[in-house]
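A single protein chain has been removed from this complex, and every other one stays in its place.
This part shows chain A:
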Amino acid sequence: MTSAAEGPDRGREGPDRRREGPDRGREGPDRGAEGRDRPGDGPDRRAEGRDRVGDGPDRPGRREGGPPGPGTAGDLVAVMTGFARTLRAAGVPADHERTQGLLRALSHLDAAEPRDVYWAGRFTLCASADDLPRYDRVFHAYFGGLRAGRARPAAITVTRHTATMSGAPGGDDGPAPVASASAAEVLRNRDVAKMTGAELAEVRRLLAVFRAEREQRRSRRLRPSQRGRLDSRATIRETLRRGGEAARLRYRAHRTRPRRVVLLVDVSGSMTPYADTLLRLAHALVRCEPRATEVFSAGTRLTRLTAELRHRDPATAMDAVSRAIPDWSGGTRLGEELKRFLSLNDARGAVVVIASDGWERGDVSLLGAEMARLSRMAYRVIWVNPHKGQRGYQPLTAGMRAALPHIDDFVAGHSLAAFEELARLLGGAHA
């Protein structure tokens, strides 16, 4: 789809490109593709910078918001719009507003200079370090034709993540079973790994309206109250109203805020039967407290999923999630993942929920050490293990044993009833 849409644009920009001179093009994409500050770049760049100082005043047509030089203006807009569209297809949030920012930035730089285009695009179209590899790839693919100084009307392939939902055992949304009270109770306690398609569909519908309260923490913010700190502004206003007589003191007190929850969902192979349901639970948690929830997938590559889960519609959200997770059904290196997670500092003061079977393929002692650090940083650590729901379960896997001493709550995560139990814990009901 992407390549088809891009085709015509590429064709149009072709001839202009050639006129811009092949020598500029030669070095541009190289730089761009690497995109790091290399030491060698400095002096070169500066020397060129000096050359270009004189350019500024010579171009009377330059204006804020307008691309340089008459004649090329329309082309520049078209080229950059196409670039932004390609980036969007690759998952970089290069929307219209950001593209306008790029055009404005280019009006201060040399739009014919690939390096300037590279940097201006990176500053304005990217929103996070995660975008940079994708940006580099797309920049290279889109402007890559410059290298040889010729137009390449051929299709550009932008890698789109089309991971299938390996976690979803083919449940088409059939009609909901007419559930009597006892049938609903059976469903509540049933292991999702053993459900039929129709039962799963029902669980998904229930998860779509699942509600979880959140434990409150004291916020630093203040609001009017009967007691607390003196509110000098309100007091002085009151005093003025009474003609300068300090009659009544006003107070402010701390208000409360929901405590943050960070959820790490193991999406490795052994968790396949549960990953989809757990991610839907994550969606419900994000929906209930969008500001106070972060979700990551863990396996071999820690991936932040919070933005994807912000879609209101569960189907859209799950679709976005499946595209974002690069390591579905792979191995598990929880220790390393946890270490990366802790370096993000997201755990501080939060309730951290790890949903995993503890089937660690990496270094178990690392997992133990990182769990110890986590328990020191987090407010509470809750481990959700789907297998705990099975009768006669013993935490025998080495990973689980290493993690266990550092866990505050160890709960099952295989059924709706187990999810409700988890929700109670998040609501502040400590076991």
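General remarks:
Following the convention adopted for this analysis, a residue touches a chain if its C-beta (ideal position, glycine included) is under 8 Å from a C-beta of that chain, and two chains touch if they have at least 3 such contacts; residues count from 1.
In the analysis below, contacts and distances are computed from a predicted model.
For the chain that does not appear here, its UniProt entry gives the protein name "MoxR-like ATPase", which is one of "MoxR-like ATPase", "TRAP transporter small permease protein", "Sarcosine oxidase subunit beta family protein" or "Phosphate import ATP-binding protein PstB". Within the whole complex, the absent chain has one touching residue among A:V186, A:I236, A:A315 or A:A429, and that is A:I236. Here the missing chain is touched by one residue of A:R85, A:R122, A:R137 or A:R424, and it is A:R122. Touching the omitted chain from chain A are residues 31, 35-42, 45-50, 52-53, 55-56, 93, 97-98, 101, 104-105, 108-109, 115-116, 119-120, 122-124, 126-129, 132, 219-222, 232-233, 235-236, 239-241, 243-244, 246, 291, 294, 304, 306-307, 339, 342-346, 348, 369, 373.
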